[in-house]
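Dropping the structure in here first, questions after.
Heads up, one of the protein chains got dropped from this complex, but the rest are sitting where they should.
Our next item is chain A:
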Amino acid sequence: MRDLQVTLNQTQRVRLQSAIRTLQELSSTSSSSAVAATVAVADVIPVNLEDGILKGHGTSEVDGQLMATLCGVVERVNKLVYVRALRARYKPEIGDIIVGRVIEVAPKRWRLEINFTQDAVLMLSSMNLPDGIQRRRTAVDELNMRSIFEEDDVICAEVRGFQHDGSLQLQARSQKYGKLERGQLLTAPPYLVKRRKQHFHHLEDYGVDLIIGCNGFMWVGEHIETGENDMLEDQENQLEKDGNSNAKPMGSQDEEKTFTPLETRRHICRIANAVRLLSALGFTLSLEAIIDTVKLSFSSNISIKDMLAAEFYVQTAEREVQRRVSSSKKKA
C-alpha cells in the first residue's frame, strides 16, 4: 500500500492539525459512553477472575492478573473477554465479498492473493462454467481453466469457508462475481473497510461500478450489465475474435474503439482519487464518504489530479470534522 505524500505549507499544516485534534476529541467523547476501553500491550484488564471469565484472544494470565497482549479495544461478550486489535491484518469471515488477483492456476483450482496471511483458493467447482450448464467438471474443463481466469486477472468472489490448514476457500457462483475488467484496482488498509450489507455499488449518476472488498482491495470500473446470458455471449464473441485475428494482437484502431468513454473515465479517476485520499487520511471507506468527497471536489471545482494535492487534503479533513460535529449534534 503506497501512502500519499503531501507537502503542506504552514497554514495548511496548522489547519490539518486542528482538524485532527477536533476529530480525536469527538471520538473520545463519543466512545466514553460506550463500554470499550483501549489497552496497550501489558496493560492489566480489570476483571474479576473468580467469576469464571473466559480468556479470549489477545489476553493472557500473568501473576494472577489478566494482561493484554495486543494493543486494541477490550470487548466483553457474556463471559468472554478478548482484545480486538484496531489495525490488524485482514480477518476474513464467511460471506465476505473479496477482490483478489490470480497468482497461480493449479489443478482444479485457482490461487488468489487477497491481502491475507495465506493465499485464497477458488475451486473449479465453485465457479460457473462458461456454458452455464450445471454439470460435473471433466478433465477438458480442467484443461480449459485458463480460458476462464488467467494469471494476474482481478476477480471478485465471496468467502465460502476455511480449509483445515487455515487458508480461505472462495466461491464465485453468482453472476455478480467473476472477472473484473475495464477499470482499476485500488488498495487501502483493510481496517478502514467495515462490513456492510452491500459491497457492490452501481453509481448511476456516474455510470461506474464500485466494489468495496472487505480485504482492502477495491475495484472502480465502467459499469457492466450482469445478465444471465453474459457468459454465453462472451464465449461466442471470443470464438469469433479468435477465428478472425488468429491470436494476433488487436490493431491500434480496433483497440481505440473499445476504450472506455472519456466521461466515464473521468468519473472513474475521480472516485479512485477520492478512495486514495480517504485511505491516506485514515477515514473509514464507506460509500457515503466516497460520494461525499467526490461531490466536494465537484463543488470546489478541483481538477481530478488536484484531488491528491495539499489543499484538497486539508479540505477533506475539515469537511469530515463538520460532518461529525453535525451528526453528534443530531444525536444529542
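FYI, contacts are C-beta pairs under 8 Å (C-beta built on N, C-alpha and C of every residue); 3 or more make two chains touch, one makes a residue touch a chain; residues count from 1.
One rule holds in what follows: contacts and distances are computed from a predicted model.
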There's a gap in the complex where one chain should be. From "Diamine acetyltransferase 2", "Glycosylphosphatidylinositol anchor biosynthesis", "Ribosomal RNA-processing protein 42" or "BHLH domain-containing protein", what does UniProt name that chain? "Ribosomal RNA-processing protein 42"
Among A:7, A:48 or A:134, which residue is in contact with the omitted chain in the full complex? A:7
Candidate in contact with the missing chain, chosen from A:93, A:152, A:204 or A:288: A:152
Taking the full complex into account, find the residue in A:25, A:61 or A:181 that is in contact with the omitted chain. A:181
In the complete assembly, which of A:21, A:266, A:295 or A:323 touches the absent chain? A:266
By the contact definition given up top, give the residues of chain A that touch the hidden chain. 2-3, 5-7, 9, 101, 113, 150-154, 179-185, 221, 252, 255-256, 258-260, 262, 265-266, 269-270, 272-273, 276, 303-309
